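Take a look at the following structure, please.
Only one protein chain is missing; all other protein chains are in place.
== chain A ==
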Amino acid sequence: MEKAHKPKKVFIQGPISPDFVAKSIASHQSKTGIGAHAIFLGQIRADQKEGGPVTGIDYTAYEEMAEQAFYDIREAAFAKFELTCMHIYHSLGLVPTGEISLFVFVSSPHRRAAFEASEYIVEEIKANVPIFGKELIGEAGQHVWKENK
């Protein structure tokens, strides 16, 4: 039976900085059972819409339900893959184009589990976590609501 993991803080206000990603990597140097990290970073794309390019996404969430959904994804991933540790961070609020809104970081003794777990986690987040994104367009204050495919 997989032991239960404590819920972790997932949401970060605004963009996730490259410095935060770097520090997260560095903090795993003492965990010498790890042989492979896989990192997925979601970046805001400047899609072209009527009215101009996307300049950023303003994220909101049903936070209590989202935190439970993240917890369930973590538990499922630990049960499915041989992982040493796992970190998930997602932005709330405004993230400008070109900046990072999702940081998934999994570590394992071996590469295969790390690759597979990172893909699994990202797909689960996109399908099952109640996060909403308002894509801001052009200079005139227009917006459209993003929808995951």
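Everything that follows uses one rule, which is that contacts are C-beta pairs under 8 Å (C-beta built on N, C-alpha and C of every residue); 3 or more make two chains touch, one makes a residue touch a chain; residues count from 1.
Just so we're on the same page, contacts and distances are computed from a predicted model.
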Record-based protein name (UniProt) of the chain missing from this complex, from "ABC transporter", "Spermidine/putrescine import ATP-binding protein PotA", "Molybdopterin synthase sulfur carrier subunit" or "Carbon monoxide dehydrogenase": "Molybdopterin synthase sulfur carrier subunit"
Residue of A:V54, A:V106 or A:I125 in touch with the missing chain, whole complex considered: A:I125
Hidden partner chain, residues of chain A it touches: 42, 57, 59-62, 64-66, 68, 90, 101-102, 122, 125-134, 145-148
